[in-house]
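Note that one protein chain is taken out, while the other chains of the complex remain in position.
Our next item is subunit A:
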Amino acid sequence: MAANDNSGDNSGWDRPDERLIADAYRLLFGSLTRERLRENAANGALMPQKFEFGAYGLAGRSLAWKALLMPAPPLTTELSQHPVPPLAEIRRRRDLYVDVLRDLMQAPDGNYEEGFILPGHSRPPTPALKTGTFEKNNPLSLDEQNPWKQWFENVDLRKTIRQDVQRTFPDLSYFREPEVQSDLTNILFLHAAKHPEIGYRQGMHEILAAIFLAVDYDSLDRWTSSVDDRDILEMCDRTWVAADAWSLFGLVMNSMNIWFEWREPTGAPKETENGLNPYVAPIVTTSNRIQNQYLSNVDPTLWRKMSELGIEPQLFLIRWLRLLFSREFGFRETMILWDGLFALDPSLELAQWICVAMLVRIRNQLLPSDYSEQLTYLLRYPAAEGGALHVSLLLQQAVRLSQEPNTSTGASIVLQNRNLLGIPIEVPEPPARPTPRRRGDRPQQQQTSIRTPTEKRESPQPGFPELIARNIIDKSESLGINRAIFNTVSEIRRNWTEIPSAFSRSYTASSTDLPSLSYSQNNPSPDLETPVWEGRGRSDIEMELAALRNQQKTLAHAMTWAVNALLKDSDRLGSQNREALDCLSYARDVLMTGNVMKLDQDRLVSHAAPPPPPKEAQVGTQIPPSNEAPTPSVMLSKRDYQPPVGLTRTPHVIKPEVSPLHTTPYHRPSASSFASSTPSQERPRSTASSAPPTASPRYITSPTSPTPRSSGLQWQHSPPSMMSATHRKGGDAQHAAIATPSTPSYGYPPKSLSSAGRSNTTSTDPLGALQ
């Protein structure tokens, strides 16, 4: 029904290859677990790269949406690890679509518009006079019950809808096709007619359009297709593009209707002067909550500034929410954002937190601005650089914010934006004037111009933990264990500034498609050297301090593990290594107690002459070349590692593809460890800090999946929650990676694969509702 398969002409869009669609189906409903599907979507990589086509297409996207949004077939939800194709549900909804369409497109005299054909039918529906006597049922009757009255109203409604449909996504030629426009109009009309309390509102058309395009992309011509799997053909049948788009649109709108709701204020408008309407539209309430509650909890500085200037949140949030950010990002990025949103939270509550994360992200632009500049930024959201990373990071920040809405999380997000996106922490002093942009252009320039400072900063000096590490290496003998120590510590150091790799695509075999991921590996930890908090507001400093304290405690915990691990071999150690270990232990204690004001230098340096650093050890210190995924590799001694069945060669490259989702809660040291802390304004880098963090990052945990998804990785010594192990696509053993004893980076602790002795409890899980 929708558009013809006219890939040959210059219509400017193509469907993916049929085999790709079939592959996508098999992947989604065969090999992927539900959990993995959600995880991929949340990471900005719903499908592996090979499924991408064109500038913004992704084969299988609509199939994934069907799996994520449609109710699963009965009795399978709990039992099945894999998404089950919701064929029965789809059939039911297709039938419903035909019924509703047949009913609503029929004029009261029983006729249909010329050329109107129901999907799945070859001939126009038979006209049949509807009920009612001629007195009532004729176009000129003044009877209140006259069905023509409703009909004419509907004609007007369709006209209004068509007006918007005709200018939907002006950049995409697909939407200029008459068949597409006709289907979109029908669907919006049906939706409005079935939801009279809301009706049709501008904005719905763009939500539907994006869904429709995704469904049409994944459609197959049942008669000519070379695909012979009947389920695939049924699911992807082109006949039902409109029906399926209507279903998905309805499911999405279930969550969004509230943002479109509005009714005439009761009483005469005069009574509601000064805007004190008795009725407040839900979108206004929501907008206020986002800015005045959520944002004020997370980034009080920004909130205060916006409030002082008198920015009314609904001015920009109406558009952000009602269009689900489609005007704020490019089409491709918007779709990636939707993937994750549908996967993480079909109720779309998370969208509110995405707004908060978006505000925090452009705080450097907003803070120095005046009223009109702020509003300009908010209504022309600065362009996303970094594509998928940019938006999927927003998603993950939104999840964290929704769980821990406090300044500590806010600070960590500012840090994360610095590390992963190069957005400086410092708010630029001179007000950057937004240049007037042409309508329809994607804003581009400002952000780059504002963003430069940190990148220039060099970091010639090693940070504190690395100093310790060098020391250890310098005096060590080349026992195999050296590398482990070194890598552990350099890992810690890296984690100090949050491992960007902790956030990575967990699916595709190569990471080259997302070069931005390795970005901050080339830019190691500028924050260790430069006190960035000079000349800034107190609350900024506090936010950062809180984050650093949190990190420090995390590091202490990591060191504890490292020391313990090394101590197991202590009987074999030479004296220098003992010394090294001692040094490491001291560093651990400093980090752990957090209130040591003066370091005992003696305990940090060796008393023996340092031998030249063993080559072996240096290998691990190299910063990986820019295009490679970071490889903080740690070899565990063989007896620690038991190869999984079928894994013949020892895997050695570790790509910490730690997903922010599905993690076990990080084992925090007990509160008493910090009990002796005293507040301190010392630089948190060298000595330490104070009171327990205002909040500890709590991590999302997979709602389901008690089953280890690995290919059988097992740990003999199950180290306390520091192990991270990852696996590649489909748990493929060949790619199984060894865990690195990595510190849980801020917010993204390594996920643990060991099923032994690790509790998977105590997690707040907003996603639980999904299944």
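Methods note: contacts are C-beta pairs under 8 Å (C-beta built on N, C-alpha and C of every residue); 3 or more make two chains touch, one makes a residue touch a chain; residues count from 1.
One rule holds for everything that comes next: contacts and distances are computed from a predicted model.
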item: Identity of the absent chain, which is to be given by its UniProt protein name, from "F-ATPase delta subunit", "Eukaryotic translation initiation factor 3 subunit C", "Probable Ras-related protein Rab-18" or "Ribosome biogenesis protein ERB1"; value: "Probable Ras-related protein Rab-18"
item: Residue among A:D164, A:D218, A:E333 or A:E404 touching the omitted chain; value: A:D164
item: Candidate in contact with the missing chain, chosen from A:D109, A:E312, A:E349 or A:D589; value: A:E312
item: Contact with the hidden chain (one of A:Q81, A:Q150 or A:Q202); value: A:Q202
item: Sole contact to the chain not displayed, among A:K149, A:H195, A:R222 or A:R327; value: A:R327
item: In subunit A, positions touching the absent partner; value: 160, 163-164, 166-170, 176, 199, 201-203, 205-206, 262, 269-270, 273-275, 277, 281, 283-284, 308-312, 314-316, 318-319, 322-323, 327, 368-373, 375-376, 379, 431, 433, 435-436, 438-440
